[in-house]
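To start, the structure under review is shown below, and the notes come after it.
Note that one protein chain is taken out, while the other chains of the complex remain in position.
Every chain is named by a letter (A and B) in the order it is written, and numbering of its residues begins at 1.
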Amino acid sequence: MTLSRNWIWMGITLGIFILSILHVLLGEIFVSSSDFYTFLFDFDPDKIEHVILKEFRIPRLFMCFIAGSSLSLAGLMMQTLFQNPLAGPYVLGINSGSSLLVALSVLSGWTFVRNDFGLIFSALIGAGIFAVLILFLANFLRNSLSLLLVGIMIGSFTGALVSILQSVSEANSLKLFTLWSMGSLQNVQFGQLGVIFLFYLLALLVTMYYSKSLNALILGEKEASLLGINVRKSRIGIICATVLFTGLVTAFCGPIAFIGLAVPNLIRILFKTQNHRILIPACLLGGVVFLLICDICVELLSFITPLPINAITSIIGAPMVIYFIIKRLA
Amino acid sequence: MIEVRNAKIGYVNPLIQIPQLNLRKGELYGLVGANGKGKSTFMKSVIGEIDLLEGEILMDGLPIQPTLDQRRSKLFSFVSSRFAGIPHLRVLEYVLLGRTPYLGRFGQVTEKDRDASILALEAVDILHLQNKFTEEISDGERQMVAIARAMAQDTPYVFLDEPTAFLDYKNKRKIMELLQQYVRSEEKSVLVTSHDLEILLQSVDTIFCIPESSTTMRTILKKDFELESIIQQTFH
Partner (left out) sequence: MKHLIILSLLLLFSCQESNSSSELNSNKNLVQYADFFQLIQQDGQTILQILSPETKKIEQTIVINPKDPLLKVACLSATHVGMMQKLNLIDRIGAVSNSLYIYNSELLKNVQDKKVLELGEEMQIPVESLVKSGCQAIFYSGFGKEFQHAKTLNKIGIDCLVNYDWRESHPLGKAEWILVFGYLMGKPAEAHAIFEDLKEKYLDLQVVSTNRKAKVISGNMWGDQWNAPAGESYQATLMKDAGAEYVYRKTKGTGSVQLSFEKIIADSKNVEFWLNTGIPTKKMMVASNPKLQNMSVFKTGKIYDYSRSGNRFWEMSAIEPHKVLEDYIRIFSGKNIEKLHFYHLVE
């Protein structure tokens, strides 16, 4: 058992390494490994390959790491907290907040919101408002099931508002909103990476701090409480980390589907454990591998047709999950 | 030792009145009563989850406090009537969760925790199941595993809420024998609720009975055990 698990760890790590190199070197403009070398040690702002590496390839790779791991970890925590393998990072409705604000700024024709701040800002504000709302409710509601229901209700409610906005908006804005809702790893700039990483790190530390609580919560909130876990505090902490993870990703990349749902399930099947001290690092790395594979597909297929990352994650993810489930049953 | 004195227990109106009740170390107790008579409420009150309406509970001579989760988890452990198993959760992992109160801040498991879990599995004679998944073993085995988890938690007081309800006769006997052994060898105080009066009478030292006709809890000592009369009191 231990041996095979070590092999999985090695495979994932090696996979990340190879996929990252592939990811950086792939693209419409040919970038050679020597370009990459000079980029690292002798940056020339006038050299087009260097500019492309700095402004496009590196931020995109970085976002694969951040978004892939954030969404997987958020999904893992939600699945554990709600004791439901169908839960994902979006059950709390954080993405609904982003989506509503983005829809407002793109579709309503509030040009000042749209042009002076940009979509990322709208998405951040939306995620923030809804995060505060969810945390308030989490503190107020007695059990997690109610919270899950409330999250779903909020999602439907804002979804309806967005639909109304969509129905009254003109074609161009509608297309812009649709594009946003398909997700993109390409909107982040080099200069933003620091801030993103900081928030990511914060969320990751909170997640790690609650790994003991998460382990006990596998048995449900009542049992966890009898095992000495402060369930109320843990719930707030876990939600905080989830909100940070998903808010960050939704703001900078739009709502990216499926990873948060698929990866934690895949990891549990692969590692055959419920120990979060293993699941957390495994989901972190697994999410990165998964999103790297998806984004490399986007890059390769972009020579034929442009595809949204959101479509690829589901197209690759769903058969994978089905395969593993069938294999496990057989 | 836990002593309950002149207590009235319930949420708003008293469900049970207890003039006097003791839980001593090294003894196995049975709690009987019809459904809805307040067996669970009694257990929740003892661990401080529900406040007493009247009276007091002393632990080792001191009034019991509405304790924090962390401290409570080192005093009381629980086994519920059914553990259905959890996907991908192995038996040993599950038993290790019983060690949660003793783990470090980040949940790191030490050699001591691992040893305690292995010992618990050995005590209930299911060490061979340690790497099985909790979903793939039988109901009887799962109940054993749940008891092993409570043992790994290593608390002076262990409460089991109808642990034999879903088991066949052989496994019911096995569980009760196991508890008898555990109480003697580890000097624990164990309280079992059950409707299986016959088996209960064969194994416990004292029975607390909430009679059908009144709310006052009665203590029946082993010398007074008589199946027919207890059934009569409890259910008619």
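Everything that follows uses one rule, which is that a residue touches a chain if its C-beta (ideal position, glycine included) is under 8 Å from a C-beta of that chain, and two chains touch if they have at least 3 such contacts.
Nothing here was measured: the structure is a model prediction, and the numbers come from that model.
Engineer: Sort by label and list the shown chains the missing chain touches.
Structural biologist: Per the contact definition above, the missing chain touches A.
Engineer: From the listed residues A:Leu176, A:Ile236, A:Ile296 or A:Ala311, report the one that touches the chain absent from this view.
Structural biologist: Of the candidates A:Leu176, A:Ile236, A:Ile296 or A:Ala311, A:Leu176 is in touch with the missing chain.
Engineer: Have a look at A:Leu22, A:Val51, A:Ile152 or A:Ile236 and name the one touching the chain we're not showing.
Structural biologist: A:Val51
Engineer: In the complete complex, the non-displayed chain touches which residues of chain A?
Structural biologist: Against the missing chain, chain A presents residues 27-29, 48, 51-52, 55-56, 114-118, 167, 170-171, 175-176, 179-180, 182, 184, 186-187, 189, 302, 306, 308.
In this text, only the chains that are shown with their structure count from here on.
Engineer: Just the number, please: Cα centre separation of chain A and chain B in whole Å.
Structural biologist: 43
Engineer: Please give the residue numbers of chain B that touch chain A in the complex, ascending.
Structural biologist: 68-74, 76-78, 86-90, 93, 97-98, 100-101, 103-108, 131, 133, 153
Engineer: Would you pull the chain A residues touching chain B in the complex into a rising list?
Structural biologist: The contact residues of chain A facing chain B are 1, 85, 208-209, 211-212, 215-216, 218-219, 223, 225-231, 268-269, 272-277.
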